[in-house]
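Yeah, one chain of the complex is gone here, protein chain that is, but the others are all in their spots.
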Amino acid sequence: MIKQLHIPLGSQHAALLEPLRLDFSTENERIVSVRSDMGYVHRGVEHACMNRFDFKKVPFVVARVCGLCAITHSTAAVLATEQIVECMVSERAQWLRMLALEFDRIHSHMLCLAHVAESSGYEALFMHTMMERERVMEAQEILSGNRVQFDYATLGGVTRDMDSQCAQALLAKVGALKSVLSGLRDRFEANWSTQMRFKGVGAITLEEAYRLGTVGPIARAAGVRTDIRIESSHLPYRALGFEPIVALEGDLYARNRLRLEEIAQSIELIERILEGLPEGAHLSKVRGRPKGEAMARIEAPRGELFYYVRGNGGAIFERLRIRTPTYANLKAFEAIFLGQEYSSIPAILASLDPCMSCTAK
Amino acid sequence: MFKALIEALLNLFKKPDTLTPKEAAARAPVSGSRGAIGYSEEACIFCLKCEKACPPAAILFIRDAAGKESYHHNPYLCIYCGECVRACPKPDEALWQEERPVLSSSDPAISKRWFAMEKEAVASKVRYKKAKR
Amino acid sequence: MIENLTLFLILGPALLALVVYGAPRRLYGPLVVLSSALLFSAALLAWLLHAQSVAIALPAWTHAAIVLLDFALIGYFLWVGVRQNHRLIVLLALLQGALLGWVLYALSAAPLAEIVVDKLGATLWLLVTGVGGLIAWYAVGYMRHESDSPRRQQAFVAILIAFLGVMNALFVADSIELFFLLFELTTLSSFILIGWRRDAASRLSSLQALWMNQLGGVLLLLGMGVIIWQGAPLFFSALLESQSGWALGAAAFLIAGALIKGAQMPFDRWLLGAMVAPTPVSAILHSSTMVKIAPFMVLKLGVLLHGTPLAVAVAYFGGFVFVAGAFVALARNHLKEILAYSTISLLGLMVMLSAVATPLALSAALTLILFHGVAKAMLFMEAGVLEKLHHAKSVDEMGGMLSRAPMSVFLVLLGFASITLPPFGALVGKWVAIEASAQSAFLFLFVALGSVVIALLYFKVAGYMLGKPGSQMGLTIERIPRVFSVTTLLLGVTLALSAILIAPTLVYLIVPAIEPFAPGSEIAHKGLTLMLPSGDLPFWQIVGAWLLLLLLPLAGLKRMRRVDRVREYSGGERIEMQPVTFYFPTPRWIVRAMAIIGAIFFGLIVLLGGVLWVA
Amino acid sequence: MGGVVGWLLILLAPLIGGVLYGMERKLKARMQRRAGPPLMQPFYDFFKLIDKRPMVVHSLHGYLGILHFLGMWLALAVLLSGGDLLMVIFMHLLANSFLIVAAFSVRSVYSQLGGMRQLLAILAYEPIFLLAGVGFYFLSGSFEAKAVFELSSAPLWAMWGIVIAIIIVMPAKLKKSPFDMAEAHQEIIGGAEIEYSGLFYEALYTARWLEYLFAYAFIVLFGGANWLLGLALAAVVFLLVTLVDNATTRLNWQQTVAITLGLSLPLGAINLLLIGIQ
Amino acid sequence: MRRTEITPDRLLGEVRAFYDPTRWRFLTVNATDTGAELLIDWIFVPIGRDEEPVILSSCVAYQAPLPSLAALIPASALGEAEMCDLLGVAFEGAKPGLFLEPDAPRAPLLKTPRERDDD
Partner (left out) sequence: MRLERFRKKSPWILHYNAGSCNGCDIEILACLAPRYDVERLGILNRGNPKQADILLVTGPVTHRSRDRLVELYTQMAEPKVVVAVGSCTCSGGIFRHMYHVGDGVDQFIPVDSYVAGCAARPEQIIEGVARALEILEHKSHEIERPFQLRGPLYCSGEQTIRRQMAAKVSDETN
């Protein structure tokens, strides 16, 4: 009897936001092997940054690597570049960058959660999460003038300052979000159907998580205590009293909970940032051209984002290299998929929160 | 599940979160929202800083034989980053960013015309340089 | 007249078989057709003429002949056992011999007719000669594709024809002694035909079939022993008249023996093994006629059981097999195996209904016996066509058969539909079954569950056949040898016609046959409308469903104009997707558990027999 | 029901079903704090679909969709005309079988998975409906829907277990969360429906309206002669099913079959046993 | 950025010597076209600590074959494939095609992009 049936998923598929092709070999819907093609979104951003755009434009260009974590890309690019050009970045600008990053994390996590809900067939929860997410989107617009692509971090600081009125508005938005967070968690957890659907599904063990070099929420949900916010000192996260959140089970359920907790944590961080925001100029002049090489790592919503830049004194980088968190996690995806039911795949996939446009650049 | 059930039931009696068409129309963009790029030829000093600063090259200046620059902007190429405005020596007068977003268009020629314009912009500068020499 | 027809129907096949066997190669095909036609006309005539039961006493010398034949058979089995070095067969043969000897020793002659032709028998003749005759005809074509010598092919067909006589006799035998002989003859033909291909698998399967059926024979002999022990005459009619406990005991043994012949779990293996034989074997012996001995026996003795724990045990056993068989079939992959298991399963249902023994239930049982016979024969024949012409045995190989063999697939679908969908006979049988079993406790739960699983099974297989049509699916009828198309189409037409005429069919065909056993059936018809005491099936529903099912094949032939053709959605990729199906691996322990439960039920029946006898 | 009313209902079935479906969409939206589509949205969709350029994978596939619709209507007609309840269920199976065969007849994994899962869904709900039929028989002595409508005491009270069982399997029948694996938009994008478009999808779309009507009309039976009670019950079930749809994730087929059969079959059986004892 | 110079054939040994997946994460392999040759960096970062990353690097000729870390560190395969695709680095077992379509330029990130093999 032919026991293996191939179920292709993608490149266009209702459960996918991005083109990605997975080819599952299944036995009765149970995955036995998977092949993937994740190169659909390759546009050649690295090449363009090394050939067409001068280094000052690069933060805006790399932001378009991905709309979900645009700010992390531009921040990382900026942090790396600032090491090899002459410029002084004020403490305030650094704090504002953190602020934008935390907002981005919230909106990305909420989108991921909404997508998990949608992919598991829980439309109402998707709607609910998206509804609450609107608050963050509005906050982001207040902060940066745009809902998705902030274009906030730039060489020498951030593109716009924040007044106290704005801070108040932001506080109100996150405050409102905070108050609904526990209800949201209830809906994800206190429900027999979500428990049946999520518990023990799409799990990765701690050992595997280490072996496959996972990063971000996937690693943390499996018990790896890794968070670039404490592992690098590019941004003054230590001043905020930061401690990463870790879960143990490594399954879909744990990842959901972890994301919800990280949202709460980010809200707290935002409140602390707004409270203790140092005074200073938000933007300072950049002089000279990049010469030498530098790297920067920051914690994107999906984990460690790495930028490497190298300049030779010209206006255009000699090399720019992006390694995104999804890229690091891809190997783990396969391990997670194996042995799962095809019916859980969309939910698992959503909870792994893959970002192909980050990966393929 | 029961909490969710009750909540769904209660939601029936809550006002939907959806903006009514009227609300949506009345809702001004958030203050500081980054929308259309406005330009005033009178105030412009044709320093071309904006053209240089624009990442996707959505601003093109085409130079006629007399050396007169004309400003062209493609809102369907623009990424609304605001770099041009930041680069402009006369922000708010020559170049500014509005809060209202750009509306959609059905003109099938937008793209084609811009391809021609990109060529023309380069050519015009070369031509002008040659003529000046 | 009936007497003559009976004799012709019983002895004629043997004669015709000889003729067919001896006929020159060129003539043998037409001769088979002629024999089938002759036999069927005789059966039809008998059925038409039949007014009341006709008893036919055989001349005294036949008794001696029967005894002789009995021992010859047992001797043959013994020889087979010794030669094949199969201890169990030897043992069983010896046991049979001893038991038979004892029975014969104690037997006293009774002034009863050995053969009683009742309406049930006459109706079953229609099935045997109609379906069986077509299968024999079909076998002529089928065997051409075998590697056998022409002579051997002719022998094969001849055996099939001769076998029809055995079955004909079996359904009207009143003498249990005679019945035993016929039973053993079917065992013999099973053995010979399953082993026909003479390879290792055939040998094993045939031996398995032999010992299991021998066991059935032993149980029959035990039943006979009980009767003899009580000094009662060895006749069904006499048995039915006695009201005492021992009669029940005897019936239990007889039924148990017949259940083995019906391959009820845990004795399902032998029928499965029959797969290795040429397909006509499966069609005639193992689906449409021979295995029907099981429900037939229960049906015949049903009245006797009525209201006893034995009836309950048999009914639940049948119900259980109905569900279990369907479940096991789900995991199977060879079309023939699937068909075999669904046969076992449905036989379970028939057994169950026969044991319930209300007029309605008996009608349902007989309806199922008849229509299942027709449908299964057709399905097996189509399986044979697919195997021989398209070299597809397992369901996997049938992916997308539709584009290659639309006609075969269509007939297979028709066969499936006729068992699962209204307004076909078998489904109506099931419908009646539920209405009938609803009166007796929870049997209908089995029916409900079993029919859903069977539907699942059939659609799964059907789906697979439709799975991978060519890119531009226009249905062109494939060329298949006329023998195949004519025989199967005849069955198909029978199914289709009987579906729309289901109400009259039930009233004129089934009810009279059941009447003598359970008088007072409440099935009636008005035009095409079928009326049961608990609900009607109005004509418009029958016609509506019929039209829908008939529109379907018509639709398949008519290409749509002015409609674009588009490729299947594949996520934007240009890949060809392959057909898929679930398989439902029944874990080994479940299969084993089912066999064990079956064995327990079976043991219970035998035990009940023993207890009732002693009591 | 029977009689003129019944036949009128049968004729108007797609209309009523459409409104029912529209109501469901609206209700669902409101439960999600959305404004939702207009009530008549299904009909807008209906007219739009007529207007599309026709397109099929192959002819048979297209025809099968239409047959599915006709079959569904026939099943509904059998029910509304007061026909035999078992036949109602078998006719419904007939209608579904067209869809399943259609699902398998195209070379699309999603469609075929959908067909397979549809079969499993049938496995999940069909026995319960048969059970209900028998339950009605116990009470009214007949399998006919007509007879049920003459029962003076509502079957609801005697058949509580079966009512609950039916409510449990209802989502499987209507392809609603948590038992909507047959449709599973995010996995197999509608399953059996996926290859249909335009006019042919229309057939499926309207068949779904009929399916709604069918399911809820079956519930109305539980009111017996007191059809107002039946309607009220149907309304409650309607609300409940929509609520549950909005409060659960989708389960996979193993879970679905296990839960529906494991929960509702014993429940129904016990209930029947009790009725039988009385 | 502190680099440890190694030769490609010593790579596996070096990595084995210190790599403990619970303490170090393989970040990525990076290649830079310096104009004359390729600068290959294997970057490892500590997990949970703010310490200097370990960078093993090696300058190699454009087409020089390089060993793969995939057997030791599964996650490295992807980076190697990408470098192979975009810069034409000849990692063992890596094939182009991860990102690039057949009609795209070969090894586009090289300073002088390669001609397409087929034309």
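The letters A, B, C, D and E name the chains in turn, as written, and every chain counts its residues from 1.
In the analysis below, a residue touches a chain if its C-beta (ideal position, glycine included) is under 8 Å from a C-beta of that chain, and two chains touch if they have at least 3 such contacts.
A quick note: this is a predicted structure, and the numbers were derived from the prediction, not measured.
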| Which displayed chains make contact with the chain that has been left out? | A, B, C, D, E
| remark: Where B:M1, B:L60 or B:I79 are the choices, the one touching the absent chain is B:I79
| If the missing chain were put back, which residues of chain C would it touch? | 471-472, 560-567, 569, 571-574
| Touch list for chain E against the chain that is not drawn | 99-105, 108
| message | Touching the absent chain: which residues on chain A qualify? | response | 11-14, 16-19, 39-45, 47-48, 52, 60-61, 64-68, 70, 111, 114, 126-127, 130-131, 133-134, 137, 146-149, 355, 357
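In this text, only the chains that are shown with their structure count from here on.
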| query | Which number of steps is the smallest that gets you from chain A over to chain C via touching chains? | reply | 1
| field | Topological distance between chain A and chain B, in contact steps | value | 1
| task | By CA centroids, point me to the most central chain in this structure. | result | D
| If you average the Cα atoms per chain, which one ends up farthest from chain D? | E
| note | In terms of mean CA position, the chain most removed from chain C is B
| message | Rounded to a whole Å, what is the gap between the Cα centroids of chain A and chain E? | response | 24
| By residue number and range, which residues of chain A touch two or more other chains? | 5-8, 13, 29, 124-125, 131, 191-193
| For chain E, which residues are shared contacts with two or more other chains? | none
| task | Provide the full list of chain pairs in touch. | result | A-B, A-C, A-D, A-E, B-D, C-D
| said: Under the definition above, what is the set of chain D residues touching chain A in their complex? | reply: 28, 31-34, 109, 113, 177-178, 180-181, 184-187, 189, 245-255
| task | Would you mind writing out the residues of chain A in touch with chain C in their complex? | result | 1-3, 5-13, 19, 21, 28-29
| Footprint of chain D on chain B - complex, ascending | 1, 4-5, 7-9, 11-12, 14, 16-18, 20
